[in-house]
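The complex is shown incomplete by one protein chain, all other protein chains being positioned as in the whole.
As written, the chains take the letters A and B, and residue 1 is the first residue of each chain.
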Amino acid sequence: MKISKEEILHIAKLANLNLKEEEIDTYLLHLQDILNFANIVNNAPVEGLPETIAANKNYNIFRKDEIINFEDNEALLVNAPEKERNMFKIPKVIQ
Amino acid sequence: MEITQLTVHELKEKLSNKELTISEITKAYIDRINEKEKDIGAFVTVLEENSMKKAKDIENKVNSGEIKGDLAGIPIGVKDNICTKGVHTTCSSKMLENFVSPYDATVMEKVNNENMINLGKLNMDEFAMGGSTEYSAFHVTKNPWNINKVPGGSSGGAAAAVAAGMVPWALGSDTGGSIRQPAAFCGVVGMKPTYGLVSRYGLVAFASSLDQIGPITKDVEDCAMLLNVITGHDKKDSTSENREKIDYTLSLKNNIKGMKIGIPKEFFGEGISEEVKQKLEEAIEKYKELGAEVEEFSLDIANYSLATYYIIACAEASSNLGRFDGIRYGYRTPNFNNLKDIYINSRSEAFGSEVKRRIILGTYVLSSGYYDAYYKKAQQVRTLVQAKFDEAFSKYDVILTPTAPTTAFNIGEKSTNPLEMYLADICTVSVNIAGLPGISIPCGVDKQGMPIGMQLIGQKFSEETLLNVAYTFEQAVKFSENYKPEFKKA
Partner (left out) sequence: MSREDYEIVIGLEVHAELSTKTKIFCSCSNEFGAEPNTHVCPVCMGMPGALPVLNEKVVEYAVKAGLATNCEIERNSKNDRKNYFYPDTPKSYQISQFDKPLCKKGFIEIEDEEGKEKKIGITRIHIEDDAAKLNHNEFGGGSLVDLNRAGVPLIETVSEPDIRSSKEAENYLRKLKSIFEYIEVSDCKMQEGSFRADINLSVRKKGAQEFGTRTEMKNMSSFRSIVRAIEYEADRQIEIIEDGGKIAQETRRWDDVSGKTFSMRDKEDAQDYRYFPDPDLVAIRLSTEYIENIKNNLPELPESRKARYINEIGLSEKEANLLTASKHLSNMFEETSNICKNHKLAANWLLSDVSRILNEKEIEAEEIPFTSEQLAKMIMLIEKGTISSAIGKKVIEELFEDPKDPEEIIKEKGWIQISDEGAIKEVVQKILEANPQSVADYKAGKDRALGFLVGQAMKETKGKANPQMLNKMFIEELKK
């Protein structure tokens, strides 16, 4: 599969990354290279095999519906780049 | 007696017969760090004052009988993607340069419950993406055997620190070989446990279905001891396995008579250096001498595993790393007028090139139109890889392969072609894909004196077998008595 420049820019946008003009070609080349290799999964003899959803076979791992308060609320906000009235401040968005 | 050359089981013994005190040990390590760090650059954060204070405190409490425990006062180093409350956890990324975790990872709670002393946080490839620690946003870590060479990665700081005697042992993380490969490059022991054996709670996620925390130690006995500390069911991690606790030190029997070892010939083919192959063959001979039954067989999954690995790991990473958005913690760009700017500029300015590359690859394989061809297929291949291993383990107790195709390469020499770089993970990734345990132990050095690692792979929850097979070899060849890191400068 050949990847276009538009495609990689679209993908970067989805990932909220900005690729500099001079980087685009390199990223494109590398991505193409890796995907060409990764394509071998399409030749693997996997007809009829189920997908592995998780790395192990655990199921029904549930938690009891019991309140446990986090012990250090202050520490949760100490890393905030900008905060006000105990909330995280961001530029205005309309919801 | 050179304290920092001792293994933890030796330190433990000297503590219990009062030959050494906790403060002496901690002091020796702090001195060693101060002496070697400028050459090695293993740390992101050194907790010097903190460690000395804690050593005194623990020492008093042990003396007064307030606390007991074999490992009380034993120092440790921790890879910088494991959350430590009140201490920076950076993942060697500009993104988290100033991040202080509000909580301890479950493994840190366990380490703290043992009253061990965290000497500091160890350098790594940014967000554990890479195999040389050159992708740290802060500095390159050097290999203690030759400081012009890389220590491997991504747990390069951890492996280098153990090899250089800057920490007695360390916790690393392994998503596709990130414990085993640097252990091999630095001539130490590194184990990736079975997926689910060690809680991932508090390990900053790279690829959730592949990540696992594990020990990096000077020898196999220490590896078993540290595994004792960190294993166990954790209610905070849904993928944690609920199994009875095992004392892994009891598995070190120094006897492997009748053990069946499988040698997958595909892992010794193209791309594996001759010197590596040769040392591995010598190791195989040694195993035969020790009474193992060794047989070559075909395990044709290496390329499939590698392709699957990069699809799954990058897909999961692209999602896991979305939370770094400059809103609640982490780097926020100074260049913004609106929300979109915060997202794009913060992420573009603070993530390194390799992290961005993997996010883009991961976003691509999950995006509409490509999901079925890549991600879904990869998940099927994953089932295939597991089935092939199951088949192999119906015949063999362990599988023996090289840990890495080559020994440590020169700093700056790593390929500018990412695909070539990814191919270097060919020996290790299938273990993560199948969720199996794997251990790397040194089995010799190349002509330049750089260590060569041997990987032993077992079926799920066969850590005891792996440790015994590794231990028996270690006792027979005494690698660490014959070879020591020399901090060579050329």
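By definition in this document, contacts are C-beta pairs under 8 Å (C-beta built on N, C-alpha and C of every residue); 3 or more make two chains touch, one makes a residue touch a chain.
From a predicted model like this one, the values you see are computed outputs, not experimental measurements.
The omitted chain makes contact with just one of the residues B:K236, B:K260, B:K277 or B:K484: B:K236.
Checked against the hidden chain, the listed residues B:Y375, B:F389, B:F409 or B:Y422 yield one contact partner: B:Y375.
When the omitted chain is restored, the residue from B:I25, B:M225, B:L366 or B:I433 that touches it is B:L366. Counting the whole complex, the residues of chain B in touch with the unshown chain are 81-83, 89, 91, 96, 99, 101-103, 105, 200-205, 207-209, 235-239, 315-316, 318-319, 322-325, 327-329, 339, 343, 363, 366-368, 371, 375. Mapped onto chain A, contacts with the missing chain fall at residues 13-14, 16, 53-56, 58-70, 73, 76-77, 84-95.
Criterion: only the chains that are shown with their structure count from here on.
Remark: chain A and chain B have CA centroids separated by 23 Å (rounded to whole angstrom).
The touching residues of chain B, counted against chain A in their complex, run 85-86, 98-100, 102-103, 195-196, 209-210, 235, 238-239, 241, 303-304, 306-308, 310-311, 318, 322, 325-332, 336-339, 341-345, 347-348, 351, 353, 356-357, 359-361, 363-365, 367, 370, 373-374, 376-384, 386-387, 417-419, 422, 435.
The part of chain A that touches chain B in the complex is made up of residues 1, 3, 7-8, 11-12, 14-19, 23, 27, 30-31, 33-35, 37-42, 44-46, 49-56, 58, 61, 63, 70, 72, 75-76, 78-82, 88, 90-91, 93.
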